[in-house]
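Omission of a single protein chain aside, the complex is shown with its protein chains in their original locations.
Chain lettering (A and B) follows the sequence in which the chains are written, and residue indices restart at 1 in each chain.
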Amino acid sequence: MLARFHRFRLWQRHRLISLVPLAAITLFLPLLSPSAYYYRIAALVFIFAIASVGLNLLMGFAGQVSLGHAGFMGLGAYAVAIGPAQLGIPPLFSFAIGAMLSALVAFVVGRPILRLKGHYLAVATLGFGVLLAIVFANEANWTGGPDGMTVAQLTLLNWPLRGADTWYWVSAISFLVSATLALNLIDSPTGRALRAIRDSEIAARVIGVDVAQKKLMIFVVSAVYASVAGSYFALLNGYITPDASGFLRSIELVAMVVLGGMGSVTGSLVGSALLVILPQALTFFHDYEHMALGLITMSVMIFMPRGIVPSLAAALSGRAK
Amino acid sequence: MAEFLQFIFSGLTVGAIYALVAIGFTLIYNASDVVNFAQGEFVMLGGMTTVFLGYAGLPLPLAALVAILFTTAVGLFLYYFAIKTARGADAVTLIIITIGASIFLRGAAEIVFDKRFHSLPPLFGDAPIRFGGAAILPQSLAVLAGAVVIVALLWVFIDRTLFGKAVIATSANRTAARLVGIDIRVIVGVCFALSAAIGAVAGILITPITLTSYNTGTLLALKGFAAVMLGGIGSALGAVVGGVLLGLFEAFAAGYISAEYKDAVAFLVILAVLFAMPQGLFGKATVERV
Partner (left out) sequence: MTALSAERLSVSFGGVRAVDAVSFDVAPGTVFAIIGPNGAGKTTLFNLMSGLYPPDDGRVLLGGTNVTDLPPEQLARRGLSRTFQNLQIFSHLTAIENVMVGRHRHEATGIVADLLHLPAVGRQNRRTREAATKALARVGIEDMAELPAGYLAYGDLKRLEIARALASEPTVLLLDEPAAGCNPVETGEIEDIIRGIVRNDITVVLVEHDMRLVMKVSNRIHVLANGRTLAEGTAAEIRTNPAVIETYLGVHGTHEAAGAVG
C-alpha cells in the first residue's frame, strides 16, 4: 500500500499538474459547438470558479471562514456598474478600481475580524456581507436599489466584449490564470505558512510565522478574486441586483468550496460547475432551488466534509480514510 | 417625550421576540456547542403554519397548538438527522449545517406556503392603549407577557426539575454528564425541541404586529445571534437582556437616525461586541490551553 501511495505522490509532485486537465476542458468544450446558452452557462461556471478558488485559499488552505464573501463580489459588480453610469469612469478602469476597493475594504475590515475564530469569525463575516448587501439595496440613488441597475458593456481597445462566446474565453482564461496563481502559492513559503496556520496557529507563531499578517494577506487576495468574479458577473449579465452580494450567494460560494473540496483548486471548479449547472439542468426544479441548496449544503458538511475531489483522490490512491 | 415613549414600546416589543430567539439559541448552544441558525425558521414556521392551518379551516387556537407541535417536531428532526449525525464536527462545520437547514426550511416554506406576507388576528383586539401620549398595541402587551411567562417557565424547569439539572450538567461538562448516566442525546434533543417550541410561540405572538412570510427567519436568526453576542454567549440572562437591548437600539436608531438602516443595527452590534467586548455583558472569556 505504501508503494502505491508513493507512486501517486510522484506524479502529483509538480504544482501545476492539475492545470492540464483544467486547460484541456477549456479547449475541449467549444469543440462541441455549443449554442450561446451553453457558452453562457460555461462562462458562469468559470466566473464562480474564480470566486471559489479565492474563497478556497482562505478557507481550505488558511483554515479561516467567510460567510460574507458575496459582499466582495457585490463590490466588484457595482464598481463596473456605477463607475461608467454615475461617475463617467470607463468600464476597464472601474473594473480595476473595484478590485482595489475590495482589497482596501478587506484590508481594513480584515485586520480586526481575523482576530476572531470559529463561529465568532463566521458570524462576523456573515454580518459584514449582509451589511454590504443592505447598503447596496438602500442607496438607490447610486445602485438603483433593490431592483438593481444596468451595466454598460466593457470595451477593450475599441473591441466590445459582448456575446456569450467571448465571455466564455475571457472567463475561462481568467480562471486558468487565477488557478495558476493559487497553485503557485500553495507550493511556496507563503503557502506552507498558510496551511500551517490552518492546523495550529500557535505552532506557526512559535516558529516565526506572522500569523496575523498572513491571514490578512490571504483575506485580501481572496477578496480580490471575488471582486473580479463579481465584475465579470455584472458585465456578462449587463445587469446587477443586490442579491449578487447577499447572504444566499455567500452560502452558495461556501457550498461550492466545500462540495468541490477544501484545499483543492480543481475542486473549486467542480463545486462551481455543480451548483451552477444543476439548477439550470433541472429547470422545472427551479422552485426547489433553495431547498436543494440547503439540502446540498447540509449533506456535504455532514457526510463528506472534505468534498468531492479530495475524497475521490483518497479513494483512488487506496488510502483507507 | 411621546415619541421617546413610543420608541420604547416598539423596542421592547420586538426586543421580547429577539430575547425569545436568543434564549432558544442559548439553550441549544449550552447543551451542544451548536449555534443553531435555523432558530429564526422556528419562529417563521410557528407563525406561517398557524396562518395556513387557519386558512384550511382549523380554529385558530387549535391551529396554533398544531403549529407549535409541528415546529417542535422539525426541531427534533434537525437534531436527530443533521446535528447528531455530524457528531464531532467542528464549530464552523456545525454552524454551516444549521445554515443549510435554515435555507432548506425557508425554501420549503416558499413552496408549501407562498411568498406573500400574512397576518393573524390579534389576541385582544387592535385598539391601541394610550399611555403618556404614546400608543401601545394590546398585542404588544401579549408579546411581553408571553415572553415573561416563557422565561419564567423555563427558569422553573431548569432550576427546579431533575431534568433541568441534567441540562445544566450537560452544559457544564458533556463527558462527565455521560459518565453519571445522563443520556446526552435525550437532553440535547429536548433542548432542540424546547427551542423550537419557544420559537414557534414567539412567531405566533408577533405575527399580528409584524406579519410573517417565508423569509422572515433569516434576519431574525441574525438578530437573535446579535442579542446572544451582546448578552454573552452561554448566558440565559444575557440572552434576555441582549434581546431587549437590541430591540431598543433598533427602535431608537430607526426613529432618530434612519429607518432604512434599521436592520443594519444588529450587524453593527455584532461587530462592535466582537471587537470591544467579545464575552458580552454576562459571558465569561475563555482561555485556550496549550
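Brief remarks follow.
The rule is simple: contacts are C-beta pairs under 8 Å (C-beta built on N, C-alpha and C of every residue); 3 or more make two chains touch, one makes a residue touch a chain.
Bear in mind that the values here come from a model prediction, so they are computed numbers and not experimental data.
The chain that is not drawn here is touched, among residues A:V170, A:A196 or A:A292, by A:A196. The missing chain, though absent from the display, is touched by one residue of A:L181, A:L278 or A:M304; that residue is A:L181. Only one residue from A:L131, A:A172 or A:A204 touches the chain missing from this view: A:A204. The set of chain A residues touching the chain not shown comprises 6, 9, 15, 181, 184-185, 187-193, 195-196, 198-200, 202-211, 217, 221, 263.
Here is the rule we go by: only the chains that are shown with their structure count from here on.
Remark: chain A and chain B have CA centroids separated by 32 Å (rounded to whole angstrom). The touching residues of chain B, when paired with chain A in their complex, are 35, 82, 85-86, 89-93, 95-97, 99-108, 110-111, 218, 222, 225-226, 229, 260-261, 263-264, 266-268, 270-271, 274-275, 278, 288, 290. Against chain B, in their complex, chain A makes its touches with residues 65, 67, 112-113, 115-116, 118-124, 126-128, 130-131, 134-135, 138, 202, 247-248, 251, 254-255, 258, 287-299, 301-303, 305.
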